[in-house]
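The complex appears here minus one protein chain, its other protein chains still in place.
On to chain A.
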């Protein structure tokens, strides 16, 4: 894999920011889009735009084929058994909320438990807080090891026969940790609980096989994996989805509508009320084609190499504190850090003046920030278009930041 050649396929990366070539290190927030994805969306609006599943006319067929074709691409991408198990949503947040609002509220009651971890993104915390409030179930947290990883012994100790739902992220958006989902799912199933996986940071970077993981639900977003914003996926096992009620009601999702009663379409459409996100799905399909052509294993290896290099280079900066595991083993391309007394916002502003884009703040993971005893942190996240040179620039930028602020302190 040649990251420099891949970079050329992303028009946005070919620009100067504040007088410097852009170094984009915020793919954990959202990835950039290759020309193939931009053109697929443009082509759809240019030639094929129409509503799906209803038009008898030619454009309606083209739009439907594009939309449903994207569903098949997603199915293959995560190795699901059938396209009935692939629901298009607005993103990871909507996907997890759908499981919470439909499955959880119908199946949980007082005395039941929901188990999540300290490293979850807010979108995998708050939906469960709401379920707990409404059903009387208890929300429990898996503790973290000192290096931010989850120990299976803690998983075994936390999950009980009262646990009905276990929901854990595949990759932490702060620590970069890759969690042992397959093992956690096994423990969850031994206790009769279902396993929900937040794959927002996993799907863009790792090969996912939902059958091998044996997860019951898996959620991810298109925009973090080279696709457009506004499109995401909820995978669910067919027998679970079949017994769930839709969350949104209206057009598109109905079978028959009477004056006082209605019935729903079969899977997956009963969960897709309203005109769907057609262009988004087609763009996501193009993103999957793009990623698969390069190869997810290649992408994973590249990011792993970048993470190892970043851990090494950033450690050279005086006053650097890196969070999460100290080595690149089981780490995705995310490195979160703080630089001495310099607040991460100030770090990000100084780096921006050098054309380097990083994230600063709580990363939508306030419980984890509390666990780390930090009010905010800085994060550099890498993707297939990043190079070691980007990390060299980041390191140089951080040394300059340190010097800049040491003058004033």
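Throughout what follows, a residue touches a chain if its C-beta (ideal position, glycine included) is under 8 Å from a C-beta of that chain, and two chains touch if they have at least 3 such contacts; residues count from 1.
The rule we apply is simple: contacts and distances are computed from a predicted model.
Student: Looking only at the UniProt record of the hidden chain, which name from "Formate hydrogenlyase subunit 5", "Xanthine dehydrogenase, molybdenum binding subunit apoprotein", "SUF system NifU family Fe-S cluster assembly protein" or "Cytochrome c oxidase subunit 1" is the right one?
Tutor: Matching "Formate hydrogenlyase subunit 5", "Xanthine dehydrogenase, molybdenum binding subunit apoprotein", "SUF system NifU family Fe-S cluster assembly protein" or "Cytochrome c oxidase subunit 1" to the record, the invisible chain is "SUF system NifU family Fe-S cluster assembly protein".
Student: Extract the touching residues of chain A with respect to the undisplayed chain.
Tutor: For chain A, the residues touching the absent chain are 18-19, 343-346, 349-350, 352-353, 360-362, 366, 369, 375-376, 400, 404, 408-409.
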